[in-house]
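For reference, the structure I am asking about is given below.
Only a single protein chain was left out; the remaining protein chains are all shown in position.
Going by the order they are written in, the chains are A, B and C; count residues from 1 in each one.
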Amino acid sequence: MAEIGIGIVGGGYMGKAHAVAMTAVGAQFGTSLRPRLEMIAARTKASAEDYRQAFGFRRGTDDWDQLVSDPDVEAVVIATPQKLHREIAEAAFSLGKPVLCEKPMGASLEDAEAMVAAAEASGVANMVGYNYIRTPASQFARKLIAEGAIGTVTWFRGEHTEDFYADPDAPATWRTSGMANGTMGDLAPHMINAALALIGPVTSLVAEVETVHTQRPGGAVTNDDQAQIMCRFANGTMGQMHFSRIATGRKMGYAYEVHGTHGAIRFDQEDQNALWLYRAEGPEAERGFRKILTGPAHPDYLPFCQGPGHGTGYQDQIIIEAHDFLRAIETRTPVWPTFRDGLAVMRVVQAALTSSRTRAWQDVPQDPTI
Amino acid sequence: MAEIGIGIVGGGYMGKAHAVAMTAVGAQFGTSLRPRLEMIAARTKASAEDYRQAFGFRRGTDDWDQLVSDPDVEAVVIATPQKLHREIAEAAFSLGKPVLCEKPMGASLEDAEAMVAAAEASGVANMVGYNYIRTPASQFARKLIAEGAIGTVTWFRGEHTEDFYADPDAPATWRTSGMANGTMGDLAPHMINAALALIGPVTSLVAEVETVHTQRPGGAVTNDDQAQIMCRFANGTMGQMHFSRIATGRKMGYAYEVHGTHGAIRFDQEDQNALWLYRAEGPEAERGFRKILTGPAHPDYLPFCQGPGHGTGYQDQIIIEAHDFLRAIETRTPVWPTFRDGLAVMRVVQAALTSSRTRAWQDVPQDPTI
Amino acid sequence: MAEIGIGIVGGGYMGKAHAVAMTAVGAQFGTSLRPRLEMIAARTKASAEDYRQAFGFRRGTDDWDQLVSDPDVEAVVIATPQKLHREIAEAAFSLGKPVLCEKPMGASLEDAEAMVAAAEASGVANMVGYNYIRTPASQFARKLIAEGAIGTVTWFRGEHTEDFYADPDAPATWRTSGMANGTMGDLAPHMINAALALIGPVTSLVAEVETVHTQRPGGAVTNDDQAQIMCRFANGTMGQMHFSRIATGRKMGYAYEVHGTHGAIRFDQEDQNALWLYRAEGPEAERGFRKILTGPAHPDYLPFCQGPGHGTGYQDQIIIEAHDFLRAIETRTPVWPTFRDGLAVMRVVQAALTSSRTRAWQDVPQDPTI
Partner (left out) sequence: MAEIGIGIVGGGYMGKAHAVAMTAVGAQFGTSLRPRLEMIAARTKASAEDYRQAFGFRRGTDDWDQLVSDPDVEAVVIATPQKLHREIAEAAFSLGKPVLCEKPMGASLEDAEAMVAAAEASGVANMVGYNYIRTPASQFARKLIAEGAIGTVTWFRGEHTEDFYADPDAPATWRTSGMANGTMGDLAPHMINAALALIGPVTSLVAEVETVHTQRPGGAVTNDDQAQIMCRFANGTMGQMHFSRIATGRKMGYAYEVHGTHGAIRFDQEDQNALWLYRAEGPEAERGFRKILTGPAHPDYLPFCQGPGHGTGYQDQIIIEAHDFLRAIETRTPVWPTFRDGLAVMRVVQAALTSSRTRAWQDVPQDPTI
């Protein structure tokens, strides 16, 4: 088995998740390429050393540039605030090192375009960290739709709703300023990415983006609390989306439903181990949505457990992601979602922001126009 | 106990439901005013006689005008195709007879306006038959929101989705032509009515209305299969709606969810005896959506059963409606939804149709502008 | 259409339900035989007159014997306390009048045996009022099992749980004394009847019957709060049951699950319009319990509504029962559950009481041994 030195930039919430994933993925999936936790970068020497010890890296640094350029760091995971994504990624690609970058790509559309250019110029593996679509259930949903199991798709509805800012008295923090930290920057990309994966490109949309609670204890809120979209997909499907961080009661409301001419699919991440499938076949009296529990018959489940219904969780999604990243590196084949796929998400986000401002339908620029 | 002679125009699906309701409502609710099934009108003498016998009316007629003007018919229920609603209602009101009219009001906005004028000129009881909002669960939802149980409302999502035309090979019938028989004419009014009742007036919207399957065996389809709306309510709430007759797997998808600053509500008519309530109070570790089963503690449940969770059904909604209509007659007090309330629904429908054509946001004219 | 004069003995909870059912059943089902609400009997002249007016009977009486012997009363519905069941039924049968008797039959096994003898000697229609098994969902479950849709049955679990006495401080009333009013007398018969209908005869069992709260404000409790049974059916199936009036949180917990070699069925009356079916067929990855919403494709649904998923409720079960009773009268063919079927339920109840006392497995006497 070959080994690959991993450097992770950022030791917070997602940095830890990626560190654990890189630790576990080898044994979990039996990969031939095995990650070695080579270096972690954080803001200060002290925090870097803390993360190093906590997560089991060989070395820590307060200088991401040092990490990227270290010869024993052979692949880079970016788990920093969004504004640093571009710079780090460009540095890594310039050295020919594969990059797994947390979503969303960069702090702006311009960043994202530059990152795609850098990634494709380098020719190495590049992936964006959309973890939720990697559950066995959502992978299976995608497969079912692609295979025509529900016929021609006629409708899509998606949401990414949580309630961590539902309380109007929750104080202002770094999360309540900066477009990238608002609902469109932070939550919407997950579900837009799912929409693109399940249905295909979005060609036009009309949207509203709003800050419901403009003042919070501690200051003004300068990014959005919730948003809604109506859209058309390239294949003609009509759809709706909703994103919110003030959706009282919703904890992980990453949910979608898809209607087709011969069936339908429903999914809610709050019960991530179940996929609901309706097939318009057989006697009318026996038709109904089936609650399918994920198991070894579904993508990327078996490495976690031999028994169906035993369940995977949040951390497992990141492990699946790590596996895919290793696969992309090893096979030198792009694994979805690449940076280019991530750019498509950001174009939809951008069109929604524009539509909300112009109060008009917007076309979404398609792929070749980088 | 006083008696009132009821005349029902139309003996089909809804005519039967109203006939049974008028038969049962007295015993079920212990009303002081008791309906007497006086006369039923249908298209032919033969069908009128069939309905008379089947439903237990004293007399039948093939002439609705005779029914309306008969002195022993003291109140009129209109359950005909929509194009006849206006004419019958105007005739009844001109004779000072109360009218319960099936939704939607008339075949056009003009009809609806004329009907409101006639109703209000007569001063007698007038009601529109939006049955779904009359379940104990939805009545309770309305009460909770009105009382502020979930705080300030921040989001509304509603749908009325069924799948009776999901199969592209289902043949064209009378249902696939005529705006009033399409999704916006037939299904959308129910959920728009719910939205107005739960949240308040809709002031602006953007919509798409589409015919997905334009050809069916037997001919072209000239009305809509599905539609979507994004809207703003007068109180500032943002919202989304979706209506469909091709929503594969959905049988009675009259569903809504409402987020507020201190709670949330979810409802789905496919499980009409449950209301889901989330309250943002108490220890975080014990918070969750409660599945409240309707019972004697909820509106209009006790007349049907003393035990909670024992459940009411579709026909019971029509009985509740009959009870409300009798109450409006007896107390000479308007009972929601009056014709004026029904007109408000039709204005939203009209604005949606316009928006779909213009592909632009539309303002919805408000009440005083009749 | 022929008419039949109905007499109902008892005007309380169930008396009202039967009165409404007899009022509505004709129009709802389009029966050829039409009930005429001839007479209602209650304890006092005043209450009889109240019920007469409230439910729309022609006459009232405080003497059930007068009701039974009145020539215009052609069929009798017994909705009195259990201790009167036998006497009334015997009187009616002696006059050749069909009887629909609320469950359970009589106050004792001896009563039940005598009632079967009287019923069968008279040769007229006789039915016991087990309403819950008459939902479209449970009728369909029974049909599926009988047709072998889930293969050979290997397991049954049933419960009838409510929580109306869960609060230890709820006061003692008539309900807390008398075996017939306890859990084994009042609730268990419903689920035992379901077990017999779904799986077949119970041949042996071991049981525990207990009074958890022996003292309540107002006095001692002399009947049971909950009970449990393990049993064997004649076809070899193993099973469990549980009955409770102190099942906190359960409102209408009439629920069962049946495993078979090729499928499984689950049902819970708290969501009475859904039946869950699992079929062990098709690709493993697509298997799951389907939530089938009842509709026109299921037994006795269409008379209530043409649309699937629109739902039936508690009162509708009694209407279905009335329809079956009319059918039994008209066709002179026994309609399940007859008095003999009701006796089989009581034998299981009796064996459970005995087993709880002896703390040993008990055989359940089978049918021929009346």
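In this text, contacts are C-beta pairs under 8 Å (C-beta built on N, C-alpha and C of every residue); 3 or more make two chains touch, one makes a residue touch a chain.
The shown structure was predicted, so the numbers you read here are calculated from the model rather than taken from an experiment.
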Listed residues A:49, A:271, A:286 or A:330, member touching the removed chain: A:271
Residue, one of C:48, C:112 or C:247, that touches the chain absent here: C:247
Among A:104, A:311 or A:337, the residue in touch with the chain that has been omitted: A:311
Residues from subunit B at the interface with the omitted partner, ascending: 140, 274, 277, 279, 283-293, 295, 297-298
Residues of subunit A (touch criterion as defined above) contacting the omitted chain: 1, 13, 16-17, 19-20, 23-24, 26-28, 30, 34, 53-56, 162, 164, 250-253, 269-274, 293, 295, 304-316
Chain not shown, touching residues in subunit C: 150-151, 154-155, 157, 163, 166-168, 206, 208, 210, 212, 225-226, 228, 230, 238-240, 242, 244, 246-250, 259-264, 278, 280, 287-289, 359-361
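Going forward, only the chains that are shown with their structure count from here on.
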Greatest separation from subunit B - chain, by CA centre: A
Central chain (by mean CA position): B
Interchain centroid distance [CA atoms averaged], subunit A/subunit C, Å: 54
Rounded Å distance between subunit A and subunit B, as computed from the means of their C-alpha atoms: 42
Whole-Å gap separating subunit B and subunit C, where each centre is the average of the chain's CA atoms: 34
Residues of subunit C engaged with two or more neighbouring chains: 274, 293, 295
